[in-house]
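Every protein chain of the complex appears in place save one, which is left out.
Each chain gets a letter, A, B and C, in the order it is written, and its residues are counted from 1.
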Amino acid sequence: MLQDFKQSLVVSLWFVFLTFPLLVVRVNTIENVVVWRWSNILWVAIGSFVLSYFWRFLLLRRNRRQKQAEEGIASYGPLQAALDNILLRNRAMAVLLVLALIFPLIFDTYQTNIMVTALIFVVLGLGLNIGVGLAGLLDLGYVAFFGVGAYSYAILNYYFDLGFWIVLPIGGILGCLFGIVLGFPILRLRGDYLAIVTLGFGMIFKVMMENWETLSLGPSGIANIDRPGFFGVQMSLAQSTTYIYYIMIALVVLTIIVTNRLKNSRVGRAWIALREDEIACVAMGIDMARTKLSAYALGAFWAGIVGVIFAAKTTFINPASFTFMESAIILSIVVLGGMGSILGVILGAFILVLLPEYLRAFSEYRMLVFGAAMVLMMIFRPQGLISNLRQIYQYKGTKDKTAHD
Amino acid sequence: MKRMVVLCVSFVLCLAVTGVSAETIKLGVAGPHSGDLAPYGIPTMRAAQLVVKQINEQGGVLGKQVELLIQDDQCNPNIATNVATRLVSDGAHVVLGHICSGATRAALGTYREAKIPVMSPSATNPPLTQSGEYPNFFRTIASDDMQAKLAVDYALNSLGVKKVAVLHDRGDYGRGFAEFAKQALDEKEIEVVLFEGITPGAMDYSSIIQRVRREGADSLIFGGYHPEASKLVTQLERRRVDAVFISDDGVKDESFLNVAGSAAEGAYMTGPKDLSALPLNKAAVDAFQAAYGAEPGAFFQEGYAAALALLNAVQKAGSTDYDAVVNALRTEYVETPVGLIKFDEKGDAEGVGFSMFKVENGTFVEMQ
Amino acid sequence: MEYFLELFFSGLTRGSIYALIALGYTMVYGIIQLINFAHGEIYMIGAFVALIVAGVCTIYGLSGFAILILAAAIAAVYAAAYGYTLEKIAYRPLRGSPRLSPLISAIGMSIFLQNYVLLAQTPDFLPFPRLIPDFAFMDDVAHIIGSPELVILVTTLITMVLLTLLIKKTRVGKAMRATQQDLNMARLVGINVDRVISLTFVIGSVLAAIGGVLVASYIGQVSFYIGFLAGIKAFTAAVLGGIGSIPGAVLGGLIIGWSESFAAGYISSDYEDVLTFVLLVVILIVRPAGILGKVRKQKV
Partner (left out) sequence: MTENKHKLLEVKGLTMDFGGLRAVDSVSLAVHEGEIAALIGPNGAGKTTFFNCVTGIYTPTSGDILLHPKGLETRRLNGLKPNKVTEMGLARTFQNIRLFSSMTVLENVMIGRHCRTRSGIFRSIIRNRGVREEEQEIVETSYRLLEKVGLEKFVNEFARNLPYGAQRRLEIARALATDPFLLLLDEPAAGMNPYETSELDQLICRISEEEQIAILLIEHDMKLVMKISNPIYVMEYGKKIAQGSPLDIRDNPKVIEAYLGEEVDA
């Protein structure tokens, strides 16, 4: 007890020291004024004192859990148990789907529009999840593929007046092609090098779009991109928002089906094995380059597709829409939701997009919280909010053998 | 932290007001209010608050109270479209915003469809008005090409430059300015020895400055903002490069004088005409200082003017009907901190002009 | 020739700053094989703390070269404290986790620290007081290399010499080298590995802070965002030189500095960042261990 108190006191004093210059002193060297915010010391002291208790408690719990897991005692939360129940899961999904379908009828255009943004991030999260969550390839430049899709629609629409539905697959294929071309030389790299190189690709994409004026119209961006057409029917803003919403719902459902099927297939198992141990993986006869490339390119494909929809939704894109910040948000969606878990990623996307939208007061602290959440999740709940659901296999075995045992 | 509180309070106030009176004139305000670009959006938001407070105290517009709908777009085009739909859903009658050209362009389509007049205090991208695509768009600031033309004319006629290096920060604003400047120079057949983008946030620009010297440029036109500009002029001075520095409104900032210090001396830049002598301008700044105890910041006057112009147009139009309001904006003069203005067919403010400024003894001095 | 020299020295100045930051990356990576993504933010925090110290001093009427040294000292202390805390909070609980976990934690920490400074201070650029005087004896060559550049180069040189001495000659340095060779073995022979790791973070952070203060006083401005780009460039430098290798980090930093400077001077500055990354990709493909790095065979 006393030990704990002492420890927390030390932590609290340490943080007061640590945050002193940045949180207490504010110096404005333009107007030559210094503001001393002494009250912040108090907040930091109390905050870090309390949090240090939490920290220790959580660490203790984590270590206990780890030990239990090693001894084979599975610790399942009630949520996880409920999700493992297939009947319950299917019913919940049906309810959710119905809710999703009637959403625009209940809520106004603004809500629908926000929901479209959230759904865009759901697909982005699921796409990145293929690379990061399943195959263990940390991609920090994922937004570049999103940009490829968005720009392919914007450019084809601007110069050749091509429609949304024609470009939709083209965007996906272009994203995929970029994934293959970029992925080919770099996928031999180890995980952390890969992260930094992909980060570079993300930045290069932005610089290219800024400089290549003749193609991308430079930093001022491309405006007046057509919204998706529906047999030439003229639609009002509200109608077309609803229309895009349903397109997104369809795409999300498609993405879920595809990633779910892939995850529980021969290819998906190979991805997961690759994440676990590359050397054992190749020794089991899995072609590493091909498997990595397929995960990377497939992730890029979804980003490309959803990029087209993004361009059609905002009707305007510029290079500034595709910064590292976007990549970081998509990554936090995957990390927060649960790497490899489809349901988790969906939940993550909704939390990260809708929370700052509805809690306006929170929006200023958005990135601060995301950053902290990434660290905390890695330490205390690396499997994310909802961990990966396990596939259940049916097998008969050899009868005489079981009788024998 | 204070900003946070103000935001919260204003948000709560908005909610409270919605609850009380059903019949209000709704003025939407959109711009970056959080994140790194917030310094460009907050002053306009505060200007709108000051204007609305004053007008409501005097009985409102058309006998109704004015209600503010404040939305943060973070200068992100995607969020800007969401914000636009939000404002449309919330029934905004007129919108003051957005701040960044990119976000403005992204949001304008939505407003156009919903027939809402929009007025930006800061989006200077020329096509916004000149393309004719957005009849609902107005602005209280001159466009980039006007700035560039002014800068080039001044450089040629008053400074007599012969060889020009043009740099920009690759951004929307900076690159636009640089390209218009180059266009104007080409028309006058003045040699442009260098046209290049620099990386904003790079450690230093000494190499490119060496290049400016090597190309023998007698002047350097830069499109961009003050952080890069101060690095450039500092290097010019340190490297003893004898070239006149000419730039845009994004550089005309107190920070530029402070960061660059002596190196800023003799630099030229465009900027809105100095109207601090105008009584209305003085009143606006005083009101700000009384409320917040600090200098107003970027685009405060323009934002103040836009809020006044929009509400005045509603008053003159006698209703919030789109056509009537737009017509009023185009025909009725209004007294604002940026002068007596009305708007032309394209949406640019008549009577808002730019001047050249020169840094002399650590202050901006308007050139005649 | 003079033009070449001009570019050479501006590349050298830039490169030596990259090298200072790259050292932190390379030392940490050498010991725990982690890209300390938040290292760029430590550099930024160093610069910011120095700005606060120098700003407060100038506002209360003090100024001069001594203030710079005071600011640098306090900045170094704080950067060290932040580096130490960073390791303790974000990385230590993750030892033995899958490789991706500490990396993601590092990215999270980088985003957190950036926004922490943004919210605690300001999203604007702040001017850094001019504290490096113009030396009279540099007057004749000032168009090639000015006084601030001279200060940067001399400081960097002294720092590197001290670092080399620390690593080669002291007990602590020996422990660090041993830990870098084989962490488990070092633990077995009685080295307090945790302390060595903490120390590595502290040293790396001090170096970054020195870099931050030098840059801030050289270009005269600081913002919360300066760590990101500098961090990436410095990391590239570390990889280029061979991650884990200290002379490699210095060499890598200089190469990046020069290549940027010469590219901007002779070709174009339009694709400056692209150049850095292309260089990185090419090096990683052709020689994954970097120029001076040793190939580590993975044990099977």
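Quick note on the criterion: a residue touches a chain if its C-beta (ideal position, glycine included) is under 8 Å from a C-beta of that chain, and two chains touch if they have at least 3 such contacts.
Computed from a prediction, not measured in an experiment: that's the story for all the values here.
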| item | value |
| --- | --- |
| Selected residue (touches chain absent from view) among A:A69, A:V181 or A:A361 | A:A69 |
| Selected residue (touches chain absent from view) among A:I114, A:M248 or A:L262 | A:L262 |
| Hidden-chain contact residue, picked from the options A:A223, A:A273 or A:A311 | A:A273 |
| Chain not shown, touching residues in chain A | 69-70, 72, 258, 261-262, 265-270, 272-273, 276-277, 279-288, 294, 298, 390, 393-398, 401, 405 |
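We adopt the following convention: only the chains that are shown with their structure count from here on.
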| item | value |
| --- | --- |
| Overall pattern in which the protein chains touch one another (line/ring/star/complete/other) | complete |
| Nearest-to-centre chain - CA centroid comparison | A |
| Pair with more cross-chain C-beta pairs in contact, given A-B and A-C | A-C |
| Chain A-chain B separation of Cα centroids, rounded to whole Å | 35 |
| CA centroid of chain A to CA centroid of chain C, Å | 30 |
| Where chain B touches two or more other chains at once, by residue number | 35, 170, 197, 255, 258 |
| Touching two or more other chains - residue numbers and ranges from chain C | 126-128, 228, 270, 273 |
| List of chain B residues in touch with chain A within their complex | 1, 4, 7-8, 11, 33-35, 72, 75-78, 80-82, 85-86, 88-90, 101-102, 105-106, 109-110, 113-114, 125, 127, 133, 170-172, 175-176, 197, 254-255, 258, 294-295 |
| Footprint of chain A on chain C - complex, ascending | 33-35, 45, 48-49, 51-53, 55-56, 58-59, 74, 78, 81-82, 85, 89-90, 93-94, 97-105, 107-117, 119-122, 126-129, 228, 232, 235-236, 239, 270-271, 273-274, 276-277, 280-281, 284-285, 288, 298, 300 |
| Residues of chain B defined as touching chain C within the complex | 35-39, 170, 196-199, 201-204, 206-208, 210-211, 213-214, 226-227, 230-231, 234, 238-241, 255, 258-261 |
